[in-house]
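As you look at this complex, bear in mind that one protein chain is not there, while each of the others sits in place.
Order of writing sets the labels: A, B and C. Residues in every chain begin at 1.
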Amino acid sequence: MKNLLEYMGVEEGRVNFSWVSAAEGGRFAEVVREVTEKVKALGPNKGLIEEQKAGCCECRN
Amino acid sequence: MPELTGAIREAAKKLLDEKKVDVVIGFAPGSLPLRSTPCFVRRPEDAAGLLWNRSCENNLANYLRKRSDKAAVVAKGCDSRAIVELIKENQIDRENLFIIGVPCTGMIDRQKVARKLAGRELLAAEENGDNVILKGRDFSETVPAAELLHDSCLSCRHPNPVIYDLLVGEPLPEKEGVDFSDVNAFEAKSPAERRAYLTEEFSRCIRCYACRQACPMCYCEECFVDCSTPQWIGKSSEAQDNLLFQAVRVFHSAGRCADCGACERACPMGLKLHLLTRKMVKDVQELFGYDAGVNPEEKPALADFKAEDPQPFLIKE
Amino acid sequence: MIINKNELAGFLDRLRAGYQVYAPVKEKDYTVFKEIGSGEEATLDYCNSKIPPKGILFPQTEKLFSYSCGPDGARVEEHIDDRKKVIFGLRPCDAKSLVLLDNVFNNDKYQDPYYLTRRENTTLIGLGCNHPAQTCFCTSLGGGPFDTAGLDALLVDTGDKYVVEVLSDKGKALFSGLALPAAGDAERTAAAAVKEAATVDCLVNLNGLKEKLDVNFYDPIWDGLHEKCLGCAACTYTCPTCHCFDIVDDAVDADGCRVRNWDACMFPIFTLHGSGHNPRPTGKERFRQRVMHKFKYFVDNFNAMACVGCGRCIKNCPVNLDIRNVLAEIQGSEARSDK
Partner (left out) sequence: MRNPYLPLPMKLVKNFTETDDKLIHTFTLEFLSEADEASFKYTPGQFAELCVFGKGEAPFGIASSPTEPGHLKFSVAKVGVVSTALHLMEEGTIVGVRGPLGNSFPIEDFKGKNLVIIGGGFAFTTLRALTAYILNPANRGDFGKLTVIYGARTPGLLLYKEELAEWEKRDDIELVCTIDRPAEGWNGRVGFVPAVTKEVAPSADNAYAVICGPPVMIKFTMPELEALGFPPERIIMSLENRMKCGIGMCGRCNVGNKYVCKDGPVFTRAELNQLPNEY
């Protein structure tokens, strides 16, 4: 799934998977922090899904 | 092809005469040049209506799901792969299905014919050995069939049915290795180029869902597109939603898609769906070494777990 | 009047001064009607468009109105398109389809402002068919390659020029002030000859069909007719007389818009009740509905068949389910008793 999304133009690193067991609380927090930083660095999503401003698609009322 | 047609008619008539099956699902002459149309033969004398040529492009496995009667089907390589996957998914009862296997030399792509004719109307066509004679109002051209075949037929690795009860005709030599040149070429482009191309391509999609309806593996009771609680995807025909629809449809075909190209053949707008479907087939092959519908005993990719399955997508420590 | 082919682009650019001009434009392996940026983009060298020009007056996706709703009230803003348009180069069958659609969007109790406003402000300039296609059967539906029903003007292609026949006030209004050269006798006889030469080979026998459909609703013939149909909407979305639609809201919280999308009787959810009951549960009922609606119900209500014989459903069906064969099979079977 990650491959297909990147193949379709979603930037690298925007979709992340990790395997964290319920016991690994610390690692979970670590992974979340890491992903958040990485995605913040990528900036707003210019990729696949067009931004949905307030109101509906194009009329932007 | 005439000898294949003869063999199929004979087999069908025999099956119906001996009441082994209630219906034989095959192809009959279409109403347009270079078109054949699926047909359901129930009386022995109607078996004479069956034929086999390079226009039998639909995947007949699509008609075999959850049948209550005993049916026989004329299946080419990709049809048989879809049948194998459907059997694994308990959609087909193997005992009630008689498969007439047909080695396939590839099916003609109407879009390529239209491009070759550049707008001139095709009034008649004849297959003559490895050539196709295209006739119109004031022209008659002979074209090698290989130039008109579907891309999915050109990269096909399983022309011979992988499963059958009766094989008509001689098995064809199978090409070795895999051919994902089209996917690799597209993958080589930059993400922005890919996104631009796909957005433009899917802006032409009219959401007629012919791809979904033609695909033997697409049989959900309620497709995610039709859901309203929650509404996963917009119902309007708008480039982003169209692309997302196709992407999620391809997600659902992971490890199940027999790469038969029925979706692309059904699309009235001629969209290059294989760019997405074959990317998934390639990934599943590379990651899990699984080729859908080839080995009836092998468990489907997503229904099995091996310790050494690669996990490049996971975040490392 | 006449328009020389080499002056066509210029003519269209002059039209663009007063109108939005929609003309056939080549796109990938087919042609579609698009608003042209310049006369060059248009091409009249085509058989028929993939998507009928109905898509201009009744777009596949159309915002009916947008709204934003707060505690004090709801502000609702309509989006009605009243710009002047020209559909240039459409075929007579497509023009006739708009006349049929007028019955739907202007029925005995309600008027659809979106379609009708566009229809009012649109001038239809048709292009006669010198070489009807194999899939055309318009003459079986009362139409013809040079039929003028619904058209404001008709172009007749006589080789290097088009002879223009103005047919309505709208047509007159459009052509007045464009000072096109008048058509001499030579041109007129050439046009007449072209009209004479155009023939539609395919004839579908439709007389007595309605009477048969009146009584064959429960006839087992339907079990076989629909069997290969996949249940997609390739036929209905490329049909010039299909008009069914869905209405959905596209909104974030209480701000958004109400959108109208094309829909098709071939989809199960089209008639699925909230309770789960579906009056048309299988493909058989849905396929029968499509034939019944076009060749019986529409005739009952509007005294005309909802088909113009353009052949798009034949060309676009993934399994080559040919409506002409379906009708012939129904005609062939003698009408069996109802229920």
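By definition in this document, a residue touches a chain if its C-beta (ideal position, glycine included) is under 8 Å from a C-beta of that chain, and two chains touch if they have at least 3 such contacts.
These numbers were taken from a predicted model, which means no experiment stands behind them.
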item: Displayed chains contacted by the hidden chain, counting the whole assembly; value: B, C
item: Given C:9, C:104 or C:221, the one touching the chain that is not displayed; value: C:104
item: Touching the absent chain when the full complex is considered, from C:60, C:121, C:289 or C:325; value: C:289
item: Sole contact to the chain not displayed, among C:64, C:99, C:192 or C:221; value: C:64
item: Chain not shown, touching residues in chain B; value: 228-229, 231
item: Absent-chain interface as seen on chain C, which is shown; value: 64-65, 67, 69-74, 76, 78, 80, 104-105, 107, 109-113, 116-117, 217, 243-249, 251-256, 258, 263, 265, 270-275, 277, 279-280, 285, 289, 292-293, 296-297, 300-301
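The criterion applied here is as follows: only the chains that are shown with their structure count from here on.
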item: Distance between chain centroids, defined by C-alpha means - chain A, chain B (Å); value: 34
item: Chain centre separation in whole Å, for chain C relative to chain A (CA means); value: 44
item: Multi-partner residues of chain A (at least 2 other chains); value: 57
item: Residue numbers of chain C (touch at least two other chains); value: 250, 259
item: Touching residues (chain side chain A, partner chain B) in the complex; value: 1-12, 16-19, 31, 34-35, 47-50, 57
item: Chain A contact footprint on chain B (complex, rising order); value: 186-187, 191-192, 194-196, 198, 236, 238, 240, 243-244, 247, 250-251, 254, 276, 279-280, 283, 311, 313-315
item: Chain C residues touching chain B - in the complex, by the definition given at the top; value: 27-30, 45-47, 50-51, 60-61, 131, 133-135, 224, 227-228, 230-234, 236-238, 246, 248, 250, 259, 261-262, 264, 267, 269, 314-316, 318-322, 324-325
